[in-house]
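All protein chains but one are shown at their positions in the complex.
By letter and in written order, the chains are A and B; residue numbering begins at 1 in each of them.
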Amino acid sequence: MVWFSVAMLVVAVLCLLVSYLSVRRAKKKIRETMDILADIKQGNGNRRVLCAPGELTAPLVYEINDIVASYEKELAALRKAEETNRQLMTSLSHDLRTPLTTLIGYLDAVHKGIVTGQEKEEYTETARRKAYDLKDYIDGLFDWFKLNSDEFVLNPQVVEAAELTRNLLIDWIPVLEDQHIAYDLDIPDGPLRVRLDTDVYGRILNNLVQNVVAHSRATAICISLSRQNREMELRVSDNGIGIDKQDLPHIFERLYKCDRGRSEKGSGLGLAITHQLVGKLGGTITAASTPGKGTTFLVRFPLAG
Amino acid sequence: MRKLVWCELYKLKRSKSLLLLTSLALLFPAALTVFTKSSLADAAGTAELHAYYDNLVNYTLAYGAMLLLPCLFGCVGALLFFSERDCDTFKNLQAIPVTRNQLIFAKLGVLYLWSELYALCSGLAVTLFCFVLEPRTLYDVPFKLVCFLLAGLTMATVSLPVVVLVIYSNQSYLLSLLLSFLYAVVNWLLLILFASHEVLSLWLPLLNGLMFVSRLLAWRKAALGLASLTPLPLGTYLRVSLYLLFILGVCILLLVRFYKKWSR
Partner (left out) sequence: MSRYIVETRGLTKQYGTQKSVADLHLHIAPGRIYGLLGRNGAGKTTTMKMLLGLTRPTSGEVFLWGTPLPGHEKELLPRIGSLIEAPGFYPNLTATENLRIFAALRGVPNRHAIRDALELVGLPYRDKKLFSQYSMGMKQRLAIALAVMHDPELLILDEPTNGLDPIGIAEMRSFIRRLCEERGKTILISSHILSEISLLADDIGILDHGVLLEEESLAVLEQNSRKHIRFAVSDTARAAAILEQQFQETAFSIQDDHILRLYNLDVPAGRMVTAFVKNGLEVSEVCTCEESLEDHFKQVTGGEGIA
């Protein structure tokens, strides 16, 4: 009987000890969680409460993390929009400074009477041209940011791409002839039915041709349209100065200009916008180039139906 | 801590060497049964049958726990303590953070658990073999298993120095195995040389390791009216307990010290 009582006593003490320890552990866990939650409350949405699977507080902690993570995701989207705006502001102040200051330089010279007569006329003309360039650049910049801020709305429909391409290229022929660029257009007669936004497609094609005319110093351009498996392929190639190997991976990045020494004008936005537009339409764009020999841009869109 | 011990056990999953080492628990029970089988034929009464079982249990305790356990203990120790060194996972643990001492205590816990498992296995094996030979030999099985468990505990403590030695030498598994074997044999030789010397035998690890177990068995037999009991002075029990605790303390200190050396 005595042994029995002693055994019971031992068991009772053990039970007490175990429950005391588990309560203490739970309390410690809650205290740690509270500290972390305080940090999250301060705005650190990346913080997570960690808990081993199977622990007492695990379901609670996991639920908290889920909530924090989903809010953080929304905040991240907001921050991204904010970042886009900030970039716009920085771009405006940085990229516009050089052309604008130059423009002012010309106008100042005219205004202060440093140049006169024929030279004055030239200065005014240059200033006017620069003002237009600046406007083009700002238009491009806003296009680019509009594309990035998801305000851009597409209106895709199934169209006949060969016909569309031909119509778009007709406008370019006088320009090419004017610039003494030989052209070779290879557009098939057969139907190429592709789901496109016609405006956007037009801008893609125009940007690519414009790029050749403005920057490549090419004497010949070749534009062809063809069917490759289940895709439509638009190929724009020139025989111009080409793009250096180290520049090639970056040409679709915003504001990337291969070498400022070469390009007389241009924003560095054209190809970035083209790239974005192609992406919006579900296509791909790639570039291949041999410096000194020329550049080829390949745009692919999946065929409809 | 509980989680760390669980993780240590989880790491041993699919470890063939551990399975092999543990299965050696069956070695002595099997060998002893085979060699003593003939003596069972002469046994007539229940008392003699019981005596046969008692003998087997005693010999298994003596050989299995005294000779083989320290040897295997060193190997399992090497297996556990070198896993972080060989897998290069200590940095991962430290970055959690798990401190070195936490890890050492978790590993010690697993070592003791394994020792218990080993002892229990050999106890069960002896009982099973006897049951197969002659079911009537068995008596008082639960108590004997408790004795095996106690033997596992005390022998593990006595075998700790070999783990310290293995960690200190920081060698491959094969050398660790040899080292453990050496330790066990030296222990055994010491026992044979100095067992008759009263003062020295007080400090032989093997004797101290099995002291409680053998006394428990004797008590139980006396209580069942099967034998008489010669009382030992209380001081002896105290001395053995303190001796075991002393070994434990010193070994933990040394382990912490030596483990630090390579895990820095």
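The rule we apply is simple: a contact is a pair of C-beta atoms (placed from the backbone, for glycine too) under 8 Å apart; a residue touches a chain by one contact, two chains touch by 3 or more.
Keep in mind it's a predicted model, so treat the numbers as computed, not measured.
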Displayed chains contacting the withheld chain: A, B
Hidden partner chain, touching residue among A:Pro53, A:Gly117, A:Pro174 or A:Gly292: A:Pro53
Options A:Ala76, A:Leu92 or A:Ala288, residue touching the unrepresented chain: A:Ala76
Residue in contact with the excluded chain [from B:Lys3, B:His197 or B:Arg257]: B:Lys3
Option touching the unshown chain, where A:Thr98, A:Gln157 or A:Thr286 are the choices: A:Thr98
Residue touching the undisplayed chain, where the options are A:Ala109, A:Ala131, A:Leu248 or A:Ala287: A:Ala109
Hidden partner interface residues of chain A, rising order: 32, 35, 42, 44-53, 55, 58, 61-62, 65-66, 69, 72, 76, 79, 97-98, 101-102, 104-106, 108-109, 114, 123, 126, 259-262, 264-265
Interface with the unshown chain - residue positions in chain B: 3-4, 6-7, 10-11, 13-15, 83, 87-98, 264
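Heads up, the rule we're going with is that only the chains that are shown with their structure count from here on.
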Geometric centre distance via CA averages, chain B-chain A, whole Å: 68
